[in-house]
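Shown here: the complex without one of its protein chains, the others still in place.
Per-chain numbering from 1; labels A and B assigned in written order.
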Amino acid sequence: MNTIPMSYYLVLSAVMFTLGAIGVIIRRNPLVMFMSLELMFNAANLTFVAFSNAFGNANGQIFVFFVMVVAAAEVAVGLALIVAIFRTRHSIDIDLMNTLKN
Amino acid sequence: MTNLLNPLVLLLLIPLAGTFLLWLIPGGRKSLVRWVALLTSLIAFGYSLWMLSQFQSTDPGLQLGVKIPWLQFGSTTVHFEVAVDGLSILMVMLTTFLTPIAILSTWTAVKEKVKGFMAFFLLLEAGMLGVFLAQDMILFYVFWEFTLVPMYFLIGIWGGERKVYAAVKFFLFTMSGSLLMLAAMLWLGLTQGTFSLPQLEGVGGMVPAAAGLLFGAFALAFAIKVPMFPLHTWLPDAHVEAPTAGSVILAGVLLKMGAYGFLRFNIPLFPQVAVKAAPWLALLAVIGIIYGAATAFVQKDVKKLVAYSSVSHLGFVVLGIFALNPLGLQGGILQMVNHGLSTGALFLLVGMIYERRHTRQMDQFGGLWKVMPVFGTLTLLVVLSSVGLPGLNGFVGEFTILMGAYTSTAINYTLAAILAATGVILAAVYLLHMYQHVFLGPVTHEENRFLKDLNAREILTLVPLLAVSAWIGLYPKPFFAIMAPAVDKLIAIVQPFIAVVK
Partner (left out) sequence: MENATTTLYFHLVPLVVFLPLAGLVINLLIGKKLGEVVSGTIASLASGAAFVVACLLMLSLRSNPEAVVVPFAEWIRVGGLAVDWAFRVDTLSVTMMLVVSGVGTLIHIYAIGYMHEDVRLNEDPGRFTRFFIYLNLFIAMMMILVSAESYLMTFVGWEGVGLCSYLLIGFWFEKGKEGTGNAIAAKKAFITNRVGDFGFLVAMFMIFLQFGTLSFSELAHVSAPVGALGTVVVAGIGLFLLLAVTGKSAQLPLFVWLPDAMAGPTPVSALIHAATMVTAGVYLVARSAPLFELSPVGPQAVAWVGTLTALFAATIAVGQYDIKKVLAYSTISQLGFMVAAVGMGAYVAGMFHLVTHAFFKALLFLSAGSVIQGVEHGHHHDPHADHYAEFDPQDMRNMGGLAGKMKVTTAVYIIGALALAGVAPLAGFFSKDEIVAFAFGKNPVMFTMLLLAAFFTAFYMARQVWMVFFGKARTTAAQGARENPLVMTIPLMVLAVLSLVGGALNLPHVETLGKWLEHTMEGLHPAEFNWLVAGISLAVAFTGIAAGWFFYGRRSWQPGQSDPMKKLLGPLFTAFERKWWVDEIYNALLLQPYKDLSAILAEPVDQKLIDGCANGLGRMTGWFSRGIGVLQNGLVRSYALVILAGVAAILGYLILR
């Protein structure tokens, strides 16, 4: 069970996080951006669980639950916003949502 | 909670209660709104008279005070600490005295949004009283900033053409100074473990390295408010755009907060720095006296002329304060009252003519004395009080200040007093210039020919001011007596350092 070294988890987590971050930055579709965000959350979760396992401490796993709850809530709010925006502007292209400029 | 029934707390609550009452009245009932506001301010004045009777004028210390814990900053407690002493009692009286007069002057001048106007006015009164009563730095700061808000709206909503520009300028100037002051207060309070002013007396000696900077931060905030040259440019704009009552209070009380700040913070907290800075501040004051007088002379707008005259007159106040001797300080405090009376009255008069003609340009007038003899006579009296004619208030203040500055050891050059005395000539130059162009000569504009003379209400706003002016001019003893012990106490703090420097 304990044969997989710690560094594997961390590398995987880092890769997932990087993919997620790149996704958030370069994609224009908010749905995809949300998915990328989820990827970043899960990268963090993976790290939490990995360290929790390594140190035999349950705190990390508790945090994971929090993160999942927050992520769910965030997606719920985000999707609602997207729907609202789509209703008014008939588009969900993120580059067109720049009215907060200046 | 019995502490809250303290007389000073009640004094603060009266205008606030008036505001609350106004809130309950429908805005459409303008006449009722006006009466409620006026009565509230009159009650506050009457109450402050009672308070004056309770005041022990021989006691140099703080009186009638109360101190309640309020906020906690780490281990340092901020108190709700109010009290009155000889330095502030006259300012409190001036505030409660001028507010009803200012409210009465708006009876017909303010027609729109009367309720809001009156509510802001009473809030302003509460704020001003708080500034003069607070004995805790944080509380002082809260009231200090609190007065900005109503004034900002009074100028910004009921002002003239460039009201927004003037209101923002007023706000930003004062704010930029007071933020530094706040930093100084926080640093001082947290390092010394108290925000209470009486406990901080002479604190400059304990933090010699920082004393200069702290003094500078306070001085900057107060110098902007006074305003001292060259930080004065917000004043003409604010005055020109402010409604009459706003100008009266602005000149009459708000500017005094700056001079009062010097008395309450700079001198007792940092006596050693005050002594060193005195010659320089006196120099700025003298420049202000002459500069204000010279610039007032060429103004075409009467209100702007009066505004610049304020710069000149307040130069006298600061000169007196930093003479750091009894003559200068008492003269300075008295001159604060005098300026409130004379300049307040001048603004009232300007407002009266503006209400009739909707202009304040001097070339639009001429020969008004013939058309409006009462107006002409009253204006002449006010002008004379402002130019410092002996027998009226201005002279007593200016003379004691100049005498104080001349004999001062803190201001070590007598030229300051001599140059400042030329301000007496220059004041006659610009005010008589104005008087001649507006009141003397033939009536040159047809529309001025049938202007109505002052009505009873307008006369009623001016008579109290003139009566007190004459009182101070002829028998200033009670005014000097009430401040003398507190001033002596202040001097006792500074005196050792004057001796050291010389």
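Please note the rule applied: a residue touches a chain if its C-beta (ideal position, glycine included) is under 8 Å from a C-beta of that chain, and two chains touch if they have at least 3 such contacts.
Note that the coordinates shown come from a computational prediction; the quantities given were computed from them, not determined experimentally.
Only one of B:107, B:369 or B:497 touches the absent chain when the whole complex is considered: B:369. Residue-wise, the contact with the chain that is not shown comes from B:173, picked out of B:144, B:173 or B:497.
When the whole complex is considered, the residue among B:63, B:400, B:448 or B:461 that touches the unshown chain is B:400. Touch with the chain that is not drawn comes from one residue among B:193, B:208 or B:230, which is B:230.
As for the chain not pictured, it touches chain A at residues 21, 24-26, 28, 33, 94-95, 97-102.
Think of the hidden chain as still there; on chain B it touches residues 169, 172-173, 230, 232-234, 291, 294-295, 297-299, 325-327, 330-331, 366-367, 369-370, 384, 389-391, 395-396, 399-400, 402-404, 406-407, 414, 417-418, 421-422, 424-425, 428-429, 432-433, 436, 439-444, 474-477, 480, 484.
In this section, only the chains that are shown with their structure count from here on.
Taking each chain's centre as the average of its CA atoms, chain A and chain B sit 60 Å apart.
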